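Missing here is one protein chain; the remaining ones are kept as they sit in the complex.
Should a chain be cited, it is by its letter among A, B and C, assigned in written order, with residues numbered from 1 in that chain.
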Amino acid sequence: MGADQAWILVALPAAAFVVLALCGRWLPRQGDVLAVLAIGASLVLYFFVLHDFLHQRDGLVNSHEYWSIAMHHTWSNVGNFNLNFGTYVDPLSAVMVGVVTIAGTLITIFSIGYMKGEVRYWWFFAVLMGFIAAKLMLVLSDNLLLLYFAWEGVGVCSFLLIGFYWEKRSAAEAAKKAFITTRIGDVGLLIGIILLWKATGTFNIQDILTAATTGQIGHVYLFVSLMFIFLGAMGKSALFPFHVWLPDAMEGPTPVSALIHAATMVVAGVYLIARLLPAFEVVPASLLVVTIVGLVTAILTGFMALATTDIKKVLAYSTIGQLGFMYIALGCSHPDAAIMHLMTHAFFKSLLFLAAGSVIIGTHHNQDMKQLGGLWRKMPITAVTFLIGSLALAAVPPFSGFWSKDEIFHGTTAWNGGWVTFLLGFAAVLTALYTTRLFVRTFLGKPQDQAVYDNAHETGPVMVLPLIILALITCVAGFTVFNGVGRAMGFPGGFTEFVFLHEPERFVMNWSWAAASAVIAFGGVFLAGWIYWGNRITISTRLADWQPGVYNMLVNKFYFDDLYQAGIDRGLLGFSYVVSWFDRYVVNDTGVDGVADTTRYSGSILKYVQTGKVPAYALGIALGAVGLAIAGLVVRG
Amino acid sequence: MRDYTIFIPEFIAAGSALGIIAVDLIWPRVRKDLLAYLCAVAAIAWAVASVFYIGKTPNSFQGLIQVDDFTTYFRLMAAGIVFCIALISPNYIRGRIDAAAEYYALLLLGCCGLVFMAAARELITAYISFELISFSLYILVGFLRRDIRSNEASLKFILLGAFASAIFLYGISFIYGATGSTYYDSISKAIDANGSNTAIVVGLMLILVGIGFKLAVVPFQMWAPDAYEGAPLPITAFIATASEVAGFGLFLRLFSSAFHTGAHEWAWAVAILSAITMTLGNLVAIQQTNIKRLVAYSSIGQVGYMLVVIAAIGYGDAHAGAGASAGLLIHITGYIISTLLLFAALIAYYNRTGHDTIRGMRGMAETQPFLALIITVALFSYAGLPFFAGFTTKLLMFQSATSNGLLWLIALGVVNSAISIYYYMMIVREMYLFDPDENVKRFSINPLLAGLAGVLLLAVLFIGIYPGPVLHGASKASTPLFQAGADATSNVTAQMLPK
Amino acid sequence: MVPLENYLVLSAIMFSLGVYGVLTRRNAVLILMSVELMLNAVSLNFVAFASYLDPSKIIGAVFAVFVITVAAAEVGLALAIIIRLYRNRSTANVDEVATLKW
Partner (left out) sequence: MSFDDAQGYLVLSTIAIPLLAALILVLLPGERKMESRYLSLIAGALVLGLSIYIFAAYQVDSSTFQMHLRWVWVENTAFLGKNGITFYLGVDGISAPLGLLNGIVAFSGALVAWKIDYRPKQFFILYWIFIAGVFGTFFSLDLFFWFLFYELATMPLYLLIGVWGSVRKEYGAIKLVMMLFGGSSLLWIAIFAVVHDAGLGTFDLTALWNAGQSGVFSPTFQKVFFPMFVIGCGFHAALWPFHTWSPDGHGSAPTTVSMLAAGVLMKFGGFGIIRLGIQLLPAGAAFWMPGLMVLGVIGAVYGAVAALTQKDYKLLSGYSSISHMGYVMMGLAAMNQIGITGSVMQMFSHGVMTALFFLLIGTLYDQAHTRNLPEFGGIARKMPIWAIFFTIAGFTGVGLPGLSGFIAEFHIFVGVFRSYPIFGALAILAAAFAAGYIFRMFATVFYGPFNPRWEKLKDISPVEGVAATLLVLAIIAMGVYWSPFTDRIGPTVALLPGLTH
C-alpha cells in the first residue's frame, strides 16, 4: 500500500460514516465496533504509508532535498478552468495524519465508555467518523479547493457534534455560534483562495507556492490574499477575535472536545499556515501579524483560564493559548517547532480532556472546581494521568511539552529585540500557573463538596486504558526531537530534520535555554502551588476584593461575548429589520401596490365622465369633433 | 355594365329576411324558434354563396361597390355573426320579445349594411350602408318594449347616432367639395395631385368623428356602455361584433384607398385617438360591476388596439399597410369568435339565473362548470393569454403594425392589455374562488347553445394554436386594399358622365 | 353669381345652430329637430358644391336627395322610440331618462 494510495486512509472513515449514518441504529452495538475498526484500520494503513514514504527517500541523492508524493486527476473543467483533486504526502502531512489517526483511535475507544447509554449513540460515532474522514482529507489534499471542501466538512461535523445534546437550548445555541463564527472565517478563506487563483490560475498548493516565491504575484496582492486566508485560520483555530465559540463548544460531549477542540480541528489553521509558510515568508509583514495575534491570544486566554472554575473551560482556554504558541512559532518561520508543539499538545491535551471526562463520569456529571477537591484518593489513575498531562502542559522537563515549547523559545530568537521571547515567557508562566491551579483544586486539598467526594469512583477499564496509553505517549513524545531516537524509529533524523522549512537542522541541546525554560516552568508551578495549595481559597477571593473590576473583567472573558452579541443584535439584526421594513413598505406597498391602486383609482374617476345624460354625451362628441378639426389645422399649419 | 350577379349573396340575405317576415305573417302561430333556424339557414346560404367569389377577378358595380377578396372576407364574417346570433337568441327571446320575425330580419338586413360598408368604393354608398346598419341597430337595441333600460338605451343611441351621422355627412360634403368627386380613387388622385387643403383636413377630421362614433372611439364612446347595458343580451353581442366589423371595414377601405395619399393628415390623429381609447377603455373597465358594461369598455379597449393598425397604415407604405390590415383582420376574427363565445355562455347563464352582474356569477364553477370554462376561455382570449385566439391574433396584429414611429403606441397597447388581465381575472375570481349562493344548484343548459359554444371554443383554440389558414385568408383579403382600383372605376366614370 | 363662400357660411351657421340645439335642449323631440336642421345644412352644402365645382352637377344633387330621405327615415324611427319611451316613463325629458350611467 504505497504512499500514493493515501486516499484510502480517507475512504475508510468516510465509508464508515455513510454506513453508520444510514443504518447505524440497527448495527450490532449500534455500530461503535465498526467505528473503532475503521479508525484502527486507518491507523495501521498509516504506518504502511509512512513506511513506504520513508523508503522512497532512500532513492534521493542528498537527504536535504524535499521529497513528496503527489497523485491527482481532473475532476471537472469549464473551458480552461479545471478543478483537479488529489493527495499530497510529505513530512508535514505525514505527521498530521499520524496525530489524527492515533488520537482518533484512542478517543473513539474512550468514547465507547463515555457515551454508553446516550440516546443517539450510533449518530455520535457516525459523525465522529465523518469528522475524521474530513480532517484526513484536509491534511492530505494537494489543492486549496479540496482543502476548503474538507475545511467546511470539518466545520459541519463540529456543528453536529457540539449540538449533539440538542435538547438543551445552550447546546443548540453553542453549535449555532460555533458554526457561524467559523463560517465568517471560512468566508475569508474562500476569498483568499479565489484571490490566489485569480493571480496564479491554479488551486494546486505547490504551484501557488512556487508562483509566490518566484515573485509572480504582487506583494500587496499576496499580502491581502494571505491575510484573508489567515482570517480563515483564525476562525477555525479560535484565535483572538474569533475565540468566543471554543469555550461554549464545551457543551459537546468530552471526547468531542478532546478530539476536535484539542487534537485535530482547531489545529487545521496551524497546518494551513504551515503549508503556505513559504508564501508568508515572501511578505514579512504577514509573519508579524501572525506572531502578534498568537501572542495576544496566548496572554489573553492565559488570564481568562485563571478566572474560570469549569475544568473543561479551563482546558479550552489553555488550548487556545497553546494554539497561540504554535502561531508564534509559525510567525518566527519555524514550522518544525510549531508542528512538534502541535503533536505534543495533541497528545497531552487530549489526555487532559479525557481525564477531565473520566472525572466528570466519576463524579456523576459535575465539572465545577468549586465542588471538586481531593479526588486523587478516589481516582488515583485518573489523578496520575491528569498530573502527567498538566506537567507536560506546564512544560516541566522531561515531559513532551517542555521539548516543544523549548523549540518555540529557540525559534523566537529570530525576532530581534527579544520582546517576543519575553512575552512568550510571560505566557508560559501563565500557562504553568493555571495548569497547576486546575490540578490542585481538582485533585489535592480538602474535598469541597463531601457528597460529590463520597460517591466519586474510578472509571471503567475502557476509559482508563486510553488514558494510560496517552500518558505514556506524553512522556515519550518529547524525545523524538533527538537525532538518535528519530533514526531508531526509522526517521531520517530528529523531528526537526523530518519536518523543516528550507533545510533540516540537527537538534543540538542548548543547556542555557533549557535551564531558562525549566526555571520558568518550575517557578510557575510552585507559585501556583503556594497560592492554591496552602491557604488556597483566601488568595483567590482576595484577588476578587482587591481588584473587583479586574476580576469581573476576567470572569466575563473581557466582555467579548457581550460585545459580539450586542454588535450582532443591534448592528446586523437591526439592519435586517430596516431592510425588511423597507422591502415591505417602500418597495412593496408604495412601489407595487401603489401603482396598482393609482390605476384602479384613476379608473374610478374616469367612470364618472359617463353621466347618463344625452346632452352630455352630445357635448363629448361635439368637443371631440371641434378638437380634432382644430388640431388637424394646427398640425397642418 | 350593371352586373347584378355580384350581389347574389346579398340578394339571398335580404330575400330570406323578407321571407322570414312573410312566414311569420302567414303562419302567426308558428313557433318562434323555427324563424331562428330559418335565419341561421339563410346565413349559411349567404356564406356558401359568397365563397364562390373567392379568387375571382374583382369587378365593381358601376364603381360603387367593389366585390373582391376583402368583401368576401367581410361577407363570411357577417354570415358567421348572423348565424351565431340567430342560434343564441331563440330561448332568450321566448319570454321577452314577441316580434321575433322582425328581430331576425333586422339581423340579416343589418349585416347586409355591414358588407356594403366594407365593399363600398364611393362615399354615398358608404353613407347609405352606414345608415342601414345604424338604423337596424337602433331598432334592435330598443326591442324590449316593456324594459325601460332598453328604451332609454335606444333613445340615447338614436339621438347621438343621428347627431354623429350629421357630422359625418358634413365631413363628406367638405371632401366632396374639395376633390369634386365621391369615388375613393378619384379622391385619392385628387389629393395626390393638388395636395390637401383646409377643407380636406376638416372633412377628414369630421369623417373620423362619424366612424369614431360607430366604433365607440373615445371621446365619442359614451353611447356604447349604455347601449350595451340596455340592449337585450344577444343584441349586445350583435353590437359588439357587427358594428365593430362594419366600422373597421369602412375604416380600412376608406383610409387605405381614398385617403392613403393624404395619410400624414390623419395618421397622427388616429394614433392619438387609439392611445386615448385603449387607456380609458381599460381603466374604466376595472371598476365595472355589470358584465355587459364591462364588455362595453373592454370592446372600447379592443377598438383602441385595432386603431393602432389604422395608424400603422397611415404611417407605413402600401406593403406595410397590407401586412398591418391582415393583422387587423385576423384579430377582429378572433375577437368576434371570442365575443360570440362569451355571450353564448352569458345568455345561457342569464336564461337560467337572470343575473348579469359580475357578483351574480359567483360560484359558477360549482353550478355550471362548462359555462364557467367557456367564459374563462373567452376572457383569457380577450386578455391575450396563450393557446387562445387573443394571444396569437394580438401578437400578430401588433407585430404587423410595428414601425419605428409607432412603437410607443404598441408599448401602450401591450401595457393596457396587461392591465386588462386584472379585470378579466376578477371575473374568473368570482366564478372559481367562491362558493355559489346557497339557493343556486347545479343546472344543465340548452343543448343547442352548448353545441354552438363547443364549436366556438374549438375555433378559439384553433386560431390560438394554428393561425396559419386564417392568417392566409386575411392576407389574401387585405391585398386588394392597396392596389389602386383605377382599372375598375376609370372606365365607368368616363362612361357615365356626358361627354 | 352668388359666390360659393356665402352658401358655405350659411350652411355652417345652420349647422352650428343645429349643434347648439342638440346641446341645450332637454326635450327629445326638440333634439331631434335640431339634428334635422344640421342635416338640412349638410344637404345645402352638397348642393352648393355641386353647382359651383362639379361640371356634371349630378353627384351633389343625388347626395342631397339621399340625405333628405335618410333624414326622413331617421325622424320616423326616432319618434317611434320617443313615443315608446313616453308610454313607459311618461316623460320625454332627456335628463330624467338617465338610469344607465357610470
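We take it that contacts are C-beta pairs under 8 Å (C-beta built on N, C-alpha and C of every residue); 3 or more make two chains touch, one makes a residue touch a chain.
Not measured: the values here are computed from a predicted model.
Colleague: Among the chains included here, which ones are touched by the excluded chain in the whole complex?
Modeller: Output: missing chain touches A, B.
Colleague: Looking at B:27, B:52 or B:466, which makes contact with the chain not pictured?
Modeller: B:466
Colleague: Using the touch definition from the top, which of A:41, A:172 or A:292 touches the missing chain?
Modeller: Hidden-chain contact among the options goes to A:172.
Colleague: Can you say which of A:220, A:592, A:605 or A:623 touches the chain missing from this structure?
Modeller: A:592
Colleague: Which one touches the absent chain: B:221, B:256 or B:478?
Modeller: Here the residue in touch with the unshown chain is B:478.
Colleague: Quick one: which of A:15, A:41 or A:194 touches the chain that's been left out?
Modeller: Of the listed residues, the one touching the omitted chain is A:194.
Colleague: Would you mind spotting which of B:280, B:410, B:460 or B:481 touches the chain that isn't drawn?
Modeller: The missing chain is touched by B:410.
Colleague: List every residue of chain A that touches the chain not included in the displayed model.
Modeller: Against the missing chain, chain A presents residues 75-79, 81, 145, 148-149, 152-153, 156, 163, 166-169, 171-173, 175-176, 179-180, 183-184, 187, 190-191, 194-195, 197-198, 572-573, 575-577, 579-580, 583, 587-588, 591-593, 596.
Colleague: On chain B, what residues meet the omitted chain?
Modeller: Its contact residues with the unshown chain are 320, 322-324, 326-327, 380, 385-387, 391-392, 395-396, 398-400, 402-404, 407, 410-411, 414-415, 417-418, 421-422, 425, 428-429, 432-433, 466-468, 471-472, 474-475, 478.
Assume only the chains that are shown with their structure count from here on.
Colleague: Which chain maximises the distance between its CA centroid and that of chain C?
Modeller: Comparing chain centres, A lies farthest from chain C.
Colleague: Express in whole angstrom the distance between the two chain centres, defined as the mean CA positions of chain B and chain C.
Modeller: 26
Colleague: How far is the middle of chain A from the middle of chain B, if each middle is the mean of its Cα atoms, in Å?
Modeller: 79
Colleague: Using the touch rule from the top of the page, what residues of chain A touch 2 or more other chains?
Modeller: 607, 610, 612, 614, 618
Colleague: Give me the residue numbers in chain C that touch at least two other chains, ranges are fine.
Modeller: Correct list: 22, 28, 31, 94, 97-102.
Colleague: Flag every residue of chain A that touches chain B in the complex, lowest number first.
Modeller: 596, 599-600, 602-604, 606-607, 609-610, 612, 614, 616-618, 620-621, 623-625, 627-629, 631-633, 635-636
Colleague: Help me check something: in the complex, which residues belonging to chain B touch chain A?
Modeller: Chain B residues touching chain A: 155-156, 159-160, 163-164, 167, 196, 198, 201-202, 204-206, 208-209, 212-213, 219-220, 222-223, 225-226, 265-266, 268-269, 280, 283-288, 419, 422.
Colleague: Within the complex, which stretch of chain A touches chain C?
Modeller: Its residues touching chain C are 607-608, 610-615, 618-619, 622.
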